[in-house]
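Here the structure comes first, spelled out in structure tokens, and everything after it is commentary.
With one protein chain withheld, the remaining protein chains of the complex are depicted in position.
Think of it as A, B and C in the order they're written, each chain with its own count starting at 1.
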Amino acid sequence: MSATLQSPVSIKKNYLTALKEALFEEMALNPNMICQGEDIGILGGAFGVTEGLQAQFGEKRVVDMPISESCIIGSAVGLALNGKTVVAEMQFIDFISCGFDQIVNMMATYSYRTAGEVNLPIVVRGPAGGYGGGGPYHSQMNEAWFANSPGLQIVVPSTPYDAKGLLKASIRSGNPTIFYEIKNLYRLRDIEEELPVEDYIVPLGQAAIRRQGTDLTLVTYGNNVYDCLKAAETLQEQGVSAEVIDLRTLVPLDEETIFASIAKTSRLVVVNEAPMTCGFAGEVIARVCDKAFHHLDAPPVRVTRLDTPVPWVAPLEKFVLPSVEKIVDASLRVVRF
Amino acid sequence: MSATLQSPVSIKKNYLTALKEALFEEMALNPNMICQGEDIGILGGAFGVTEGLQAQFGEKRVVDMPISESCIIGSAVGLALNGKTVVAEMQFIDFISCGFDQIVNMMATYSYRTAGEVNLPIVVRGPAGGYGGGGPYHSQMNEAWFANSPGLQIVVPSTPYDAKGLLKASIRSGNPTIFYEIKNLYRLRDIEEELPVEDYIVPLGQAAIRRQGTDLTLVTYGNNVYDCLKAAETLQEQGVSAEVIDLRTLVPLDEETIFASIAKTSRLVVVNEAPMTCGFAGEVIARVCDKAFHHLDAPPVRVTRLDTPVPWVAPLEKFVLPSVEKIVDASLRVVRF
Amino acid sequence: MSRNSSAPTAEKKESDQRLAKKPSELLTKEECLEVFRQLFLARYFDVRLIKEKKRGRLKGTLYSSHNQEAILVGSLFGLRPYDWISPIHRDMPAFFLKDMRSGWRNPNRIGMTIQEVCAQVFGKADSPGRARDNWSHIGSRAKKIIHSTSMLAGTIPVAAGVVYADRLDGGDAVALTYNGEGSTAQGIFHEAINYAAVHKLPVVTIIENNQWAYGTPTNKEYSLEDFARRADGFGIPGLIADGQDVFDVYDKVMQAVEYSRAGNGPSIVECKTFRAYGHGDHDDDRAAKYRPSEDVQRGRERDPIAVCRKRLVELGYLTEVEAGRFMAEGKNAMETTNEDFPAEVVEYMNEGIEFALKAPFPEAEEGGRWVFREDL
Partner (left out) sequence: MSRNSSAPTAEKKESDQRLAKKPSELLTKEECLEVFRQLFLARYFDVRLIKEKKRGRLKGTLYSSHNQEAILVGSLFGLRPYDWISPIHRDMPAFFLKDMRSGWRNPNRIGMTIQEVCAQVFGKADSPGRARDNWSHIGSRAKKIIHSTSMLAGTIPVAAGVVYADRLDGGDAVALTYNGEGSTAQGIFHEAINYAAVHKLPVVTIIENNQWAYGTPTNKEYSLEDFARRADGFGIPGLIADGQDVFDVYDKVMQAVEYSRAGNGPSIVECKTFRAYGHGDHDDDRAAKYRPSEDVQRGRERDPIAVCRKRLVELGYLTEVEAGRFMAEGKNAMETTNEDFPAEVVEYMNEGIEFALKAPFPEAEEGGRWVFREDL
């Protein structure tokens, strides 16, 4: 870190610190906010995202829950129904499957069922994503389950700035949100950045163009943003100019930014690490076909996980997940169509 | 029913009877088969699909389970692990959300995790689909959750013949299968048909062309097969010849039949009643874009449920679900592109 | 073996001491007569809907609370307006019985009006949920009624969260959740009570043990006879009430509620009763087959209205003549006439039905609304 007189706070912060700041600031701003989850208090969370939170705000507002995902969600619904704002942690997003019914049938539908009488300000957040040797139950990106379950916002930040701004926006949105924290980015040095001193949010529903390009549009989010940027470098060397779009939020989806880019490049590759079938990559392609088909000069294609769980050991995991090489190959296939 | 000398058993049977026959025959053929679920024994099932089954095969093989979906699935896994073939009923497929973790993380991945040592012959079946005023929890088509969860076959029969043949094929497949029974078809008179006297199956992974056409391909399954056939009639009157493909099984998917049709028609509309985002309609479009894009002369589009739960009262339900009118409109939009 | 409220558990002994006299013994004559009226109202609501459906003015499945009304009236009568409840399919009358002591027609009552409930049953726009889901799947934050989904036992964790929030705000509200005995096999039932027990949350779990879960008898649902024993795994009180006796239900629930209000945490109250008809009216014919008629007879022998009447006569609150007036008990819906019910009960229900019949259906476009909040 380098502190100078001009910018007294030019401290680069990592993705995890950004999330932590969002929680501390929102808890301070909103006395009606509660955080609950397994081991988030005394321990401060498996990865330390809530470290110090209980010490500062007390164990009534930062609650160590029993290992009961369904109850963690269900009680969050009750808290929100009675006026609270809740951030519920899944120790790994993989365990959200154990609270699934309460999420898709109780929480997601509450506003709809009550014709808007009750909106639930609940954020369900947790570490997600592969590329870490976590195996089938510590590597999931299961956002497609929830994208197909109306009533849930889905957020996947890829930078410290977005992590903080999107978490704050989600907490304040008043809608149930599934918030995917990319655990491989938690402490990644290369992406550390300075964060604004003043309060800020990143509005939901706005994608970010991470790299400008003219020949091809790479649409992605989460871990794969960085794979796409690397792929874009490689493609550049081969004279292909790729634009990289980081969706940041899947629901609501920023279609305009995608369509605008395709209007320019006429070519699309969508990259994500979830299983292919009924994953969000296919959703992007379907929307483009519906509203921007005439712009396409080549087949819009996907680079996703194979339709398999995420295996543990490195060679197998690498085999099933998207990689820079796979993205480059798909991109060249599309460009040379 | 009309019985003649030539065909002594020319008795038309409905969709529910076809399913019942499949269960009775497979239970008789396979002494290692067990059926379990809520109210399937003494009562014979909420809709009567298992009526008489317990009387014939005993309460050890036809088990009335406590209201514990997670345990119904989990114990089925144990039964299968120890050599049994299991058909587990969800009283309504909507309640599968309460057994979700055991399905996607325990059952679906077993073969993968054990490198093929253990295959689980388990069929999870239940009444599904809307258009009956069932509301958010008695109308679901949640197949997309499972299509995005590797290791599950997904089957959706739309005729009595397929219902029986596909259920038998699923039971014998040795793979975990989610079997969607379209409850609106259970007793629908118009679709009753004679069934072969001899044992037969309908192989998984083979779509059925329900109507030949040249100008447009309608890909669908379940309830919407009949909406598409009606829409095709209307379109015919307007000089548009629509081909209607009934997928029958989503996983495995019969891509060839879809691609062959599009090679002929160059136009595609995909219809299903699940929520749009990350639903199977988008998946079909993405696969077509990937492998048959050059055949397309117009945008491939979707007619699906809006991204909402299924509301109860008729006008609202009609508003959110696909209809003949919506299919016709989308088809004309595509044909006139 | 069967236990009653004096069953020994550490915590319960305390609360016993706190309750020398039975709560029901403290009820005035007027209150007792109101309880009696409410039993008729709950019964008539059921009877009337069955008749409306037979008349073809009403569609959809009916889940009858016939023969189980004492559980609803007895458990709700002692609650304060700001306590929370979560009724399910078998508890339709609970929506309007809540806080009825503030006056049946009191606009400020913290319970639903008969108009609202009937509008819901008939699927009209004036339903609290604008008819977006059917039957008992309604609720109201303002009326402190939790909106249930179909998934059984799913509201218990919600109730726990509601009172956790209330305690955080310094309140002393209690949450009452209603559950059939079959639903106690759901994992979330245990997750929620475990959580409530750890935090000593004022959640009272009512188990309506009507001997059947759809077509499944209790011995296939649970290894013990008394579902109150589910409480033993958490070391919380598990009370058993005679579900046919509105005053016994009142006593046991009040005992549990006082125990919760005092900060001792959750409890379970099992109310022994019997399902009068099929699971829903679509199941009436089959139920006649799968349930031995002797069982049904025995299970319906002690009609809650008759049991209450007897008590009121003993107490001298009703003369033999008055007692003889309304003879709804022991009759199936179609066997009753309006003369079997107090006029004010029929009148009240008429207001609800007429309102519902006149009310408009929601606009089709509403089907696309409120997936996310619209107040921004």
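One rule holds in what follows: a residue touches a chain if its C-beta (ideal position, glycine included) is under 8 Å from a C-beta of that chain, and two chains touch if they have at least 3 such contacts.
In this text, all values refer to a predicted model and were calculated from it rather than measured experimentally.
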Fill in the blank from the handout: Omitted chain touches shown chains A, B, C
Completion exercise
Given C:R37, C:K124, C:R230 or C:K252, the correct residue touching the omitted chain is C:R230
Handout entry: Residue of B:T17, B:T50 or B:S68 touching the missing chain in the full complex
Key = B:S68
Completion exercise
Per the whole complex, from B:T17, B:T50 or B:T109 the residue touching the absent chain is B:T109
Problem - Residue of B:K13, B:K84, B:H138 or B:K183 touching the missing chain in the full complex - result: B:K84
Practice task
Could I get the residues of chain B that touch the absent chain, sorted low to high?
Solution key: 34, 60-61, 65-66, 68, 70-71, 73-84, 101-102, 105-106, 109-119, 150-151, 153, 174-175
Practice task
In the full complex, which bits of chain C touch the chain not displayed? Write them out.
Solution key: 185-191, 194-195, 197-198, 200, 219-224, 229-236, 265
Problem - Residues belonging to chain A that touch the chain removed from view - result: 38-39, 41-44, 46, 64-68, 70-71, 91-92, 94-95, 97-98, 133, 135-138, 306-309, 311-313, 315-320
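The rule is simple: only the chains that are shown with their structure count from here on.
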Completion exercise
Most remote chain w.r.t. Chain C, using mean C-alpha positions, is A
Problem - Chain whose averaged C-alpha position falls nearest the assembly-wide average - result: B
Handout entry: Where chain A and chain C are represented by their mean Cα positions, the distance between them in whole Å
Key = 43
Fill in the blank from the handout: Chain-centre distance (mean CA atoms) for chain B and chain C, in whole Å, is 38
Problem - Two or more partner chains touched - positions in chain A - result: 101, 105, 109, 112-113, 150-151
Fill in the blank from the handout: Among chain C residues, those touching two or more other chains are 132-133, 137, 149-151, 187-188, 366, 371
